[in-house]
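In this view, the complex is presented without one of its protein chains, the others remaining in place.
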Amino acid sequence: MSARVQTEPFDLAAELQGFGAGSGAVVTFTGLVRDDSGQMQGLEIEHYPGMTEAALEEYGNEAARRFELDGWLIIHRHGPLKVGEPIMMVATAARHRKSAFEAAEFLMDWLKSRAPFWKREIGPDCTGGWVAAKDSDEDALTRW
Amino acid sequence: MSARVQTEPFDLAAELQGFGAGSGAVVTFTGLVRDDSGQMQGLEIEHYPGMTEAALEEYGNEAARRFELDGWLIIHRHGPLKVGEPIMMVATAARHRKSAFEAAEFLMDWLKSRAPFWKREIGPDCTGGWVAAKDSDEDALTRW
Amino acid sequence: MVLDVLYFAWLRERIGQPRERIETEAATVRDLVAELAAMDDWHAAAFADMATVRCAVDQKLVPLDSPLAGAREVAFFPPMTGG
Partner (left out) sequence: MVLDVLYFAWLRERIGQPRERIETEAATVRDLVAELAAMDDWHAAAFADMATVRCAVDQKLVPLDSPLAGAREVAFFPPMTGG
C-alpha cells in the first residue's frame, strides 16, 4: 500500500517480492518510453512535488476501498528517461482477477489525466515539445 | 510469443527480461494459490498433455491478432502446488494500455474455462475435492 | 474404428484408469458415451450426469453431438478450472 515518485529506475521483480501474499490475483502494469517517430531520444518528466505523492496515495487508497484490494503499489519516475526505459508501474492484489484488473485500470486511468506529471519529448537535437493530453484519456475516466 | 506448461515455479522477473521491448505498455497477471478456508495445504493441478500446449498457443495467437500485441507469454503450472505459490501467469505487450489490459483479461477468461486444466484442493489430511467450475467464469467469456 | 479414450479429473477417478482403447462403430460422441456407460458401473457413474461432462475429439473441444468419423483420440473431462 504505497506510492513512490523517484528519478531512479525500478526493478519490477524486487518491487513484487512478497507483494500479494495471501491474495489470489496480482496484476501489474508497466509503462515504457516508446519511440513512435524513430526520432525521439527519450522523455523528460516534470511533476509537482508534494501534490504528486499526495495524489498517488489518494488514488491508491480509493482503489483499495472500491475494489477491496489486499495490496497496491504505484511507482512513477520523473526526470530524463531514455527510449525503452520504464516510466511507471502499478500493481494490485485482490482475491479474484476481476477486482485486480479493474483496480489496475482504474489507477492507470486516474494517473493518466489526474496525477500532476507532464511529459516532454526529447528529439534528436535535444529539443522537443510537451506531450498533449489525449481526449481518450480524459474520456476513460468517465467509466469509473 | 510463447506458451509453456511446467511443474516448476517460474520467476516473473526473469520471464519479463526483454519482454515488451519497443512497446509502450506491459500488463501481467499472476494467479496464486489462495487458502480461503484456512484448512487447505495446496492444490493439485491436472492437465491434458498435448491439448493444453496447443490450446494456450491458439489463445495467445488469437489475442495477438485481436489486440495487435507486440508480445505475449503464458505460463501455467501443473502438479502439486502449495498455498501462496504462483499457479500461472500471462503477460501482454502493446502500444497502448487499453490493448494490453484487454488482451490479458481475454487470455485469463479463456484460460479459466477453456484450457484443459483441473484443480483439486489438498486438505489437511491430504484428501480433497475437485474445484467446481464457476458460472461466472463461463459468463465472462460472453463478452469477447 | 479403434479409438483412444482419455479421462481426466473425477472422470478418471470414477472409471479407475486414465485411458483405454475402444473398438466402436459409434457415429457421434453421444453414441460413444452410451456404449461406454453400458460397460460397467464405474463407466455408468462417470457418465451419469452429462451436464458436467466436456469432450475433446483429437484435442479439440467439441459438442456432444459431434461426429466421430476419422477420430483417433476422444477425451472426457469435467468443466475446466484453469487460471
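Side notes on the structure shown:
As written, the chains take the letters A, B and C, and residue 1 is the first residue of each chain.
To be clear about the criterion, a residue touches a chain if its C-beta (ideal position, glycine included) is under 8 Å from a C-beta of that chain, and two chains touch if they have at least 3 such contacts.
Keep in mind that this is a model prediction, so the values were computed, not measured.
Taking every chain of the complex into account, the chain not shown here touches A. Among A:F67, A:F101 or A:F117, only A:F117 touches the chain that is left out of the view. Of the options A:L16, A:L69 or A:M88, the residue whose C-beta touches the omitted chain is A:M88.
The missing chain lies against chain A, touching residues 31, 46-48, 50-51, 54-55, 76, 87-88, 108, 111-120, 130-133, 137-138.
Here is the rule we use: only the chains that are shown with their structure count from here on.
Within the contact network of the assembly, the step distance from chain A to chain C comes to 2. The chain with its CA mean position farthest from that of chain C is A. Annotation for chain C: residues touching 2 or more other chains are 83. In chain A, the residues touching two or more other chains are 97.
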